[in-house]
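Below is one structure, written out as structure tokens, with a few remarks after it.
All protein chains of the complex are present and in place, except for one that has been dropped.
Presenting subunit A:
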Amino acid sequence: MTAEYKLQDDVLVVMPFERLDTISAPGVEKDVMAHIDTGTTKIVFDFQRTNYVSSAGLRVLLKAAKSVDKRGGGVGVCNANSHILEVLDISGFKMVVKIGKTLDKAVAAL
């Protein structure tokens, strides 16, 4: 297990553990894509327990966004620390995911 998942209304909330990196990202990607295959179109990555995201993690976000956007859904991010926000920013991911301070704000932005 590299992340915890919960369903809040029709939104899948993904809570990766400490690191979303080249080691943990493939497992999270597999789980998220399985949820998308069964009809999930709204996903929020809640980084409250996550202190590190690398490009492997960004790829999971981008792949999920590409998959659900076609079906009118979206991907959000919340509770990201300043370093993760910087990585999202320099990667241009404000165009890819909706960034909210809190889970409620990220869900509302979808």
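Convention: a contact is a pair of C-beta atoms (placed from the backbone, for glycine too) under 8 Å apart; a residue touches a chain by one contact, two chains touch by 3 or more; residues count from 1.
Basically, contacts and distances are computed from a predicted model.
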Checklist outcome for this item: Omitted chain per UniProt, picking from "NADH-quinone oxidoreductase subunit N", "tRNA N6-adenosine threonylcarbamoyltransferase", "Serine-protein kinase RsbW" or "Branched-chain amino acid ABC transporter permease", is "Serine-protein kinase RsbW"
Checklist entry - Of A:15, A:33 or A:87, which one is in contact with the hidden chain? => result A:87
Checklist outcome for this item: subunit A positions in touch with the non-displayed chain are 19, 21-23, 52, 54-56, 58-59, 62-63, 65-66, 69, 82-83, 87, 90-92, 95-96
